[in-house]
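Removed: one protein chain of the complex. Kept in place: all other protein chains.
Chain nomenclature is as follows: A and B, assigned in order of appearance, with residue numbering initiated at 1 for each chain independently.
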Amino acid sequence: MDFTTFLQQLINGASLGSMYALIAIGYTMVYGVLRLINFAHGDIMMVGAFLTYMGTSAGLPFGAAVLLGILGSVIVGILTDKIAYKPLRDAPKISLLITAIGISFFLENLFNVLFGGVPRAFSAPDYLTKVWHIDKIYLPVTVLIIPIVTVVILTGVLWILYRTKYGMAIRALAFDIPTVKLMGIDADRIITIVFALGSALAAVGGVFYAVSYPSIDPLMGVIVGLKAFAAAVLGGIGSVTGAVLGGFILGFTEIMVVALFPELGGYKDAFAFFFLILVLLFRPTGIMGEDLERSRF
Amino acid sequence: MKNAIIKMLLILLSILLIAWAHRTFDSYTLSILNNIGIFAILALSYNLINGVAGQFSLEPNGFVAIGAYFTALFLIPPDDKLDMFALVDPAPIVQHMHMAFLPAILSGGIAATLIALLLSFPVFRVRGDYLAIVTLGFGFIIRIFALNSPAYTNGAMGLNDIPEVANFLWIGTIALVTFIVMLHIVYSRYGRAMKAVRDDEDAATAMGINTFKIKTVAFMTSAFFEGIGGGLLASFLTTITPDQFSFLLTFQLLIIIVLGGLGSMSGALLATILVMGSMEWLRFLDDDMVIFGMHTGAHPGMRMVVFAILLIVMMLFARKGLFGDREIHEIIRDKFLKKGNA
Partner (left out) sequence: MSQSLLEIRNVTMQFGGVTAIDNLSFKVPQGTIYGLIGPNGAGKTTIFNIVTGNYQPTEGTVIFDGKDITGTRPDRVVKLGIARTFQNIRLFKSMSVLENILIGFHDQIPYTYFEAIFRLPRYHRYERRIRTEAMGILEEFGIAEYADNEATALSYGNQRKVEIARALATKPKLLLLDEPAAGMNPIETEDLSNIIHKIKKDYDLTILLIEHDMKFVNAMCETVTVLDYGEKIFEGPPAEAIVDEKVVAAYLGDFTHA
């Protein structure tokens, strides 16, 4: 592979990795705080993409449509917690997991009914569909913008987590819920913030995805969600920086391996699964190595 | 002794009923019964890992696919395979493999069991709830593999003209066997250990139970019967494609075992009949309905939305399902001999 191709794939990998990272954060935060794998999280990404699509179809300017998508996802995320997870806080874990799968299935089929199973074309604004040609590198503007915007967003998230009192409360909650409650912190409100933040990020990831692969369908969140979760485990479940790291590693690997071995192309969706198995076999706490019993962001 | 006699009689009665049904009913009714029978086998096995051992898993569609493909490849005569494989020639081992019906079905079960064993190592040796995610991913991987290995699976075209050996005699009997085996497991030290692990894993360990072993045993057993169910499905449908073994299958089984009561085998049986029955009946939800004089329009998929809502509502308000985690004879017995509490 020559250098320009390598560079090209590097940037592609950063772009794909960004999407995984954004979605992985939501998984890892909810798991860190509630010890719950929120199966519906990947579908939140889908909801964000579809609501943005609805916005643009209704004639809204792109920015406004994206805001609509984010807002809608946040609402869905918060509602999911309030309606389905909160009532089961003290129930056996398996009840919570089953409900999460139920929500996931519900969202997928709801949007299937509303929009039909055929993929819809997602129309991004012109300034996003431009393609630059530098040497032999073929750079859709999106591929460049996504990693940059993602880095900005991630900086923001880390700032929230480490420089605000809400972020500190979230990190404390990941440690020990009863003690946090005893300190007078409203654990439920913090959990709501966690869901809101995670959903917003997933929605952004969904918009990025829709812009990069301009078709959306109700099942788009499923595979991406699975991979994002694998990325979160790879990076160290419970750790936000781990989720980001895992997301980028997965993104790069997917792009690079297929670039180097095109015959493996059909299997690219399986890489995440193998990463997951390898991590669980050899280093279950992931790269950032957080103790599963006591996780920190 | 008395119990043993009752048990023998019930088994005999069931076999007679199966044989009678096989002789008497028309092919439409029999196909419904066959469907229910296969789903019963799947639900009973799914109930073991999820309900009895309490380990949330999403494995059925993956293991059913494995069982289906292995069985199909063993049942289809070698010459037919040569013609059938459209994209590439079948791999030699795939082309020549050929077995009688029962060994073919069993091979599907064994293949699934071995894979379950492999998956147990990354999943059960660590703390944390990774079984669900890994099995969910596993289902996808199987599909990816089936699509991308045409020499082994004929890719997206799938396999057809699978010899239709599975009839209600086979399916009914195997369902009966599965039910008995499951009950025997539950009412043994293994079943008790599984329930202990479900209720309180640390306390189970404190009783000397090797929780990794117990979870693995439960998982492998579930895989075995799901593989068998897959094999029967292949022979019953006579055509299989990678897309048939989607998450939807697992979701239907999940609804069934939750409705029946997680951990109750007789509950799973009853729920299979109820759910498979209502799946058909609720088809009207997918069509145009007239509510208060307004047309809703035809919305394929509305049925599944309703089912998803049903599951969520059940988890919120009726988590124990129909039988809780007890069997029907225990419920009847408790009704008649209500004891006081202390």
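One rule holds for everything that comes next: a residue touches a chain if its C-beta (ideal position, glycine included) is under 8 Å from a C-beta of that chain, and two chains touch if they have at least 3 such contacts.
Remember, predicted model here, so these are calculated numbers, not experimental data.
*Asks:* Could you tell me which shown chains are touched by the chain that is not displayed?
*Replies:* Within the full complex, the chain not displayed touches B.
*Asks:* Would you mind spotting which of B:10, B:102, B:206 or B:332 touches the chain that isn't drawn?
*Replies:* That would be B:206, which touches the missing chain.
*Asks:* Take the complete complex as the reference. Which residues in chain B touch the chain that isn't displayed?
*Replies:* Residues of chain B in contact with the hidden chain: 181, 184-185, 188-190, 192-193, 195-196, 198-200, 202-211, 217, 263, 325, 339, 341-342.
We take it that only the chains that are shown with their structure count from here on.
*Asks:* Can you tell me which positions in chain A touch chain B when the two form their complex?
*Replies:* Listed in rising order, the residues are 35, 37, 39, 84, 87-88, 91-95, 97-99, 101-103, 105-106, 109-110, 112-113, 117, 222-223, 226, 229-230, 233, 237, 266-267, 269-270, 272-273, 276-278, 280-281, 284, 292-293.
*Asks:* Could you please specify the touching residues of chain B with respect to chain A in the complex?
*Replies:* 50, 54, 56, 58, 121-123, 126-130, 132-134, 136-138, 140-141, 144-145, 147-148, 247, 251, 254, 258, 262, 299-302, 304-305, 307-309, 311-312, 315-316, 319
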